[in-house]
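Below you will find the structure I want to go over with you.
One protein chain is absent from this view; the other protein chains keep their places.
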Amino acid sequence: MKILKAGLQTLMMASAATMVALPIIVVCAAALNGGRSMLFPPQDPTLARFGEFFLTEPVWKNALMHSIFIAFASAAVAVLIAWPVAWWLWRYNSRWSKTMATITSMPFALPPIVFGVGLGFMWAFADLLGTIFAGIVSHALLLVALPVATISIGLQSIDKSHIDAAHTMGATEAVTLRTVILPLTLPYTVSGFFFTLILSFNEFIVMFFVSASAYSTVTLQIFNSLRNGFTPTMAVGAITFIAASILVFGLIARFGDLPGLMGADQARR
Amino acid sequence: MPGVSLQQINKQFGNDTAVSPTDLEFNDGELTALLGPSGCGKTTLIRMIAGLETPSGGRILLDGQNITDQPAHIRRFGMVFQSFALFPHLTVTDNVGYSLKINGVGKEQREQRAQELLDLVQMPQFGKRRIGELSGGQRQRVAIARALAQQPSIFLLDEPMSALDAKLREEMQVELRLLQQRLGITTIVVTHDQREAMTMADRIVVMKKGQVEQVGTPDEIYNNPASLFVASFIGKANFINGIIRRGTVIVGNNELATADKPGFIDGSSVTLFSRPERCRIVDNTGENTMRGEVTYVRNVGSLFEYHLTTDIGPLIIEKPNLQGNSPITKGQQILVQLPADSIKTFPALAA
Partner (left out) sequence: MTTTVGVESSTTPPPGLAPPQRRLPLANTIFCVVVVSFCIIPFLLVIAISFGEKIEGAAWRWSFDHSNYLRFFVGADWPDTRTTLYIRRLWFSFYYAIIASVLAVATAFPFAYVMSRQSRRSQTLWLVFLLSAVSLSEVFVVMGWDILLSNRSGLPMVFKETGLTDWLKTSGWFEVLREWGLANPRNVRFKPTDFATIVTMSYLVWPYAVILLYPALARIDNSMLEAARTMGAPPLTVLRTVVLPSVRLPVIGTTLILFVFLLGSYVAITVFAHPSRQTLAVSVYDSVRGATMNAPFGAAQAIVLLITAVLVLLIVWMIGRRTEALQ
């Protein structure tokens, strides 16, 4: 009976994992196609598409560069915006600090298409539509809710007596922030940075409305050529992105507290 | 000259009174224990002394100077926390040197001072360790060293032993007391453990519901409790209810003589207090003797505890374990005497 139950559970978990992995595996295999069409199983397996994506075709090379640059820059901007917001929320927990947190979470909570359309209008008025700057700020605003959440979790996990201890040893509030609170919440800040990075990397809806034709990211490039169908070179992009996600989340899991970040046990002290 | 004095200090949380207006003196070089059950306001009081909590009213003086409005980081009273609050992102040396670092002391001097302190708490080899690698007792030593690094004028400890197991706790109590005496530093310890307070303190402040019940040396507190609460909170005791009649106390059919003669009027209800170790087992009847049946014998190792049923109600008496086994067994009838000078009389609680 026990063995049967355990077997059923394992079977369920395994089939769920297979279902999640199936389209990803199919895409990875499709990257090996020799021809221009996406066939599964792949025909004339070759690694030439990898060369095209990373080296020879400037469209993809540039798009990848833009993706990486925008992802890092917007993650940095998002963390810089998120820190004061999360700090005020934790330190004062006042009406306005809660309002700030709510407003900064709005772009992420509401359908991104609406925010994207609005950002398109806003950058058009500012005459910045199509600039990389607009792309970075747009992604930072869209995703700032993530670092606000992770940093808030980090701040709440601090044992308050650490702060009291710093004060009794002569630390002012600013010194305590620098020497105790920032180092203790560093893993959470870094996690927030990388969450933002990965989501920016994969985002294309908002980018579609703010990018014009001056530049394009990998996902946007695929989105724009959607009507012509998918090609195996795009599948190489997919592999790159999956690898980046697994790497980043694997690192967060290794050096941070992933179950805690996902809210498993905030009640635990 | 007093170390710290509190004048009418009090603290309200909303409509709740954590500490009622209190006057207290903490003498220079003495170790004072703030003792009381959970929620009695002792932690709030020590936090107000540290500057971590703003008093709702009253003044705090340090060597006669008003420091009520000084924040914690100006007062810089070293404090040891219940959880020790050691910084997990710093090494042992960096933890001990933290107060020096943020006050601009150079690295070399800082490390030298940290080493001195680690020597003082008998952990000379542990400087390079991370906090996560230390045991509870080691963490406590580091916390003590860290609080002393800034050479504080007052040393505060908030339930410093509660994270340690029983055996280590007793050793650390003695060790901490010896260290404090060696340094001659004015020290305030918050505790809910009366044995801990008795072991370490020069003076004990017993608190209840935000108010000071009694201030005195451990001897005074133990032998002459000022109230029934103090009597019941400190150590074991027998409590017997009776009525005053012509200078003696009537309990059931018995008449008990007491040495203290507080001015109770005839007919008032009183509660008598007597320590178990002061009760005697006697051979012949006499003053304050009564018959009792042993219902339970408890072997505590160094002594035996006898639970008796007597004419005046249940009694507990203690006798040292001198032969290795109990001379009295369960079910035995014995004569027990409560010496008149061992009894204190309190007005009975309005039930």
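Of note:
Just so it is clear, A and B label the chains in written order, and each chain counts residues from 1 on its own.
Just so we're on the same page, a contact is a pair of C-beta atoms (placed from the backbone, for glycine too) under 8 Å apart; a residue touches a chain by one contact, two chains touch by 3 or more.
What you see is a predicted model; the values in this text were computed from it and never measured.
Among A:22, A:47, A:65 or A:214, the one in contact with the hidden chain is A:22.
The chain not displayed touches chain A at residues 5, 9, 12-13, 16-17, 19-20, 22-24, 26-27, 30, 37-40, 81, 84-85, 89-94, 96, 100, 103-104, 106-107, 109-115, 117-122, 125, 137, 141, 156, 160, 163-164, 167, 173, 198-199, 201-205, 208-209, 219, 222-223, 226, 230, 234-235, 237-238, 241-242, 245-246, 249-250, 253, 258-259, 262-265, 267.
Methods note: only the chains that are shown with their structure count from here on.
Taking each chain's centre as the mean of its C-alpha atoms, chain A lies 55 Å from chain B.
Within the complex, the chain A residues that touch chain B are 159, 161-162, 164-172, 175, 179-180, 183-184, 186.
Those residues of chain B whose C-beta lies close enough to touch chain A in the complex are 47, 50-52, 71-79, 81-83, 85, 87-89, 98-99, 101-103, 146-147, 149-150, 156.
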